[in-house]
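Heads up: the structure comes next, in structure tokens.
A single protein chain has been omitted; all remaining protein chains appear in their positions.
Every chain is named by a letter (A and B) in the order it is written, and numbering of its residues begins at 1.
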Amino acid sequence: MQMRIVAGVGLCALATMALKPSTVKSAGGTVSGKVTFTGTPPHMKPIDMAKEPSCAKQHATPVMNESVVTGPGSTLGDVVVYISAGAPASTPPGAAATFDQKGCQYLPHVLALEAGQKLEVKNDDQTSHNIHPMSKLNPEWNKSQPPGAPPIEVVYNKPEFIPVKCNVHPWMHGYFAVLNTSHSAVTGSDGTYSLAGLPPGKYTVTAWQERFGTQSQEVTIAGSETAKLDFVLKATEY
Amino acid sequence: MDIVSASAIEHPPAQEHHHTAPTGFIRKYVFSLDHKVIGKQYLGLGLIAVCTGMVLSWIMRYHLAFPNKPVPLVGLFAPTFAAGGVITPEFYLQLMTMHGTIMVFFVLTTAPFAGFGNFVLPLQVGAEDMAFPRFNMMSFWVTFVAFLVLVTAFFVPDGPPLSGWTAYAPLSAVGKAAGPGQGLGQSLWVVSIGIFCIGQLLGSLNFIATTLDLRVKGMTLARLPQSTWAWFITSIIGLIAFSVLLPACVLLLLDRVAGTSFFIPSGLVVSDALQPHSGGSPLLWQHLFWFFGHPEVYIAIVPGFGIVSTILPAMCRKPHLGPRVLIACELAIAGLSYMVWGHHMFLSGMSPMSATLFSVPTLIITIPAAIITLLWLGTIYGSKLRINTASLFCLGFVSVFVTGGLSGFFLSQPSIDTYLHGTYFVVGHFHFVMGVAAMFGIFAGTYYWFPKMFGRMMSETLGKWHFALTFIGVYATFMPMHWLGLAGNVRRYSSFPSDYMQGSLTLHRFITFSALFLGAAQLIFLFNLLWSRLRGPVAPDNPWEATSLEWSTTSPPPFDNFGGRHPIVRHGPNEYGVSGPRGDYIMQTDPPVVGAEGA
Partner (left out) sequence: MFAAAVAIIAVVSAAVFAAHIWWLPPDISKLGMRIDGQIAETMVFTGALFVAAQLALATFVWRSTGRAGAIRIFPGGPMPLVALASIIVGMEVLSLVFIGTKVWSAIFLAPIEANALHIDVQAGQFAFYFRYAGPDGKFGVPHPELIDEGNSNFFGLDPKNDTAARDDIVSASLVVPVDQPVLLTMHSKDVGHSLFIPQLRLQQDFVPGLVIPVQFTATGIRKTEIVCTQLCGLGHYNMRAYFEVLSKADYAKWLQDQAGQ
């Protein structure tokens, strides 16, 4: 009897987890666009991983510094675009956001997640990594993860852009973008993003890049249309 | 009857009882003023600490031999630090820091000095108690609090500090930005060591006052047994050393919590954050710490000299060779111990000129140390050696002291230190000369004075097995560390990543197996302690036919030590190999014998 109730509760939970994203996405409008830059971006240098041969040999060509990722046509990658105001209150998704360490790089370099969402940090390397998210509003932690250790699970409850570093490998830097919303996207090197499933209303959309700062624009969604919203960030060389 | 020589001390011995025997459990066993209970409490604390420290070293050794393999059971007890039992690099360093701190402070300082010294010293000078019994009680309980504060670090969120037992600034000073455990854990460490200093200062004062003021009639300084001399010299070393470490800890704590910059220079960027400090010097901490740290080595080892030099003549049935030379050598070592701290800092960035200045007195220390060793060998020569566990541990002490002392020749030369500094050679060296030699002194003292403490003999069969396995285990564990060091293997590494020092893994595995074997051998000792305490044969007053005053009273001694008598001393402690009414020895309290008058 007890078993069956537990199983039932479990099934319900599974069902809601499976259904929620689709119900959100099926209705409402979309905001999409492209992030580009003006000005001269800094020269990105190759990363010297000589100190960690097990990682260096995973990369045929040297990995470039990822603090500014650009594409042809001045597009800008690793920009977090999100609804900063106007979004209806949402409950955090049940699925965990994954932050992987592979080849002594963070995959992804910038991870967007919602406050209260579970975050899972994995180590796929043959070397120990250290994860040190230098949060100011959320509790700060600093832990090593040897190869073979289970994933580290953590939940951030306050929105914050948290710089993450690996103390062991100084070139490894990334960001946790902890947001108040589930409506967020991180651009690829082509600079495009898309925020779907927005109910009608007036929204503030913000783009954030780790070196070039933030930019916000307002947009109004009436029904199920797709609104175009491009961002142009100003690049600085140094 | 009163043929007390003119050299006897002029003031009368303690006339009145310091305090009457307590009856309640708490006053008798917990907050006791009795030096014998306090001595046992110190030894009990040392026993708990040494077991803790040893378990920590097992985890480290297992991890070094099998990096990235989960260590059995650790995942259960430390899930937050070692998920699934896999030791993280910071947890390794935290274990190492706690191992070093617990062993150096709470074992090697408390047991041979505060533990045995408390129990035996008043008995050997013929006193009813320490000079300041309340200070004595305070000294133990302060030390106990220090231990609790230190162990608390295991239970705070980020765990204990990872900066080693030397807590070099600024790693130890800038706070949690420097790494896990450098927050609250490191603060607890600093507070604990500060408290510990207070306990040791109280203890040292007490030892000095007792030795100088509470000697009974006839107990001249020259008639003090070697062990009391050693504790006396140790307490002088401790008084100066701990009174430097205490303010150093206060300054470090201020840097951590009050924003001062005694040890932190300007322009430091730790974990991507510019530190708000300026004007301090990391070398200042090293100078203050090692000004304490080197004498600390002698605080750990000089009581061992005394214990061995007290037990050896009794077991050899022969007077100690050159007892006054021995004391002079110990005094020389004590004096020199304050001039050599810089040999820990040859490569620290202090002026290279000063290296020679610190190297020469360090090398000179080897002369009194060599003389002491030769005096022991000369004492054994031509003696009628009785082999038992106590004497075996004394002989083992001589052997490991020689081994550890000789490797010091390398490290005391700055040009060689350029290569060996920071390698396992150093680890091998200090484990032999400070760790193992001092532990052998503790073991010898335990087997020797256990009958006096508890009125029962320890099992000799178990004792000899304990010695044999320990002696072999010690050499198998610590001798190969010298070889690792010569090959350039660096210490304090939780594992050897990628291609660095991969060839040393086999030797590391061997050391790990020896260390586990050595640890298992100590279970025999623990069992022997427990079994002998409950079931051991009842001990006579003087089972070893020894001469000093503690053997002239009952086993265990009554509350006031000599049952209201004030013993009168008529002989030195070295009257072995003579013919007297008792046999081949004359106790210090025996009536004068024609032709065998002692010093």
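Going forward, a contact is a pair of C-beta atoms (placed from the backbone, for glycine too) under 8 Å apart; a residue touches a chain by one contact, two chains touch by 3 or more.
What you are looking at is a predicted structure, and each value in this text was computed from that prediction instead of being measured.
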{"item": "Sole residue of B:Ala65, B:Ala78, B:Leu93 or B:Met434 that reaches the chain not shown, by the stated touch rule", "value": "B:Leu93"}
{"item": "Touching the absent chain when the full complex is considered, from B:Val156, B:Leu283 or B:Leu462", "value": "B:Leu283"}
{"item": "Options B:Gly44, B:Gly455 or B:Gly577, residue touching the unrepresented chain", "value": "B:Gly577"}
{"item": "Candidate in contact with the missing chain, chosen from A:Thr36, A:Gln101 or A:Ser128", "value": "A:Ser128"}
{"item": "Hidden partner chain, touching residue among B:Ile26, B:Leu76 or B:Val269", "value": "B:Val269"}
{"item": "Touch residues of chain A, complete complex, unshown partner", "value": "42, 45-52, 65, 67, 127-128, 130, 142, 144, 163, 165, 167-171, 173, 210-211, 237-238"}
{"item": "Residue ranges of chain B at the interface with the undisplayed chain", "value": "88-90, 92-93, 162-164, 166, 168-171, 174, 178-180, 182, 264-272, 274, 280-283, 316-319, 321-322, 325, 347-349, 352-353, 355-356, 359-360, 363-364, 366-367, 370-371, 373-375, 377-387, 392, 395-396, 398-399, 402-403, 406-407, 409-410, 413-416, 418-419, 421-423, 468, 471-472, 475, 479, 482-484, 486-488, 490-497, 499-500, 504, 507, 576-577"}
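Keep this in mind: only the chains that are shown with their structure count from here on.
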{"item": "Residue ranges of chain B touching chain A (in the complex, touch as defined)", "value": "68, 70, 83-84, 86-91, 158, 176, 179-180, 271-273, 495, 497-499"}
{"item": "For the chain A and chain B complex, residues of the former touching the latter", "value": "52-54, 127-128, 130, 132, 134, 140, 142-150, 152, 163, 165, 167-168"}
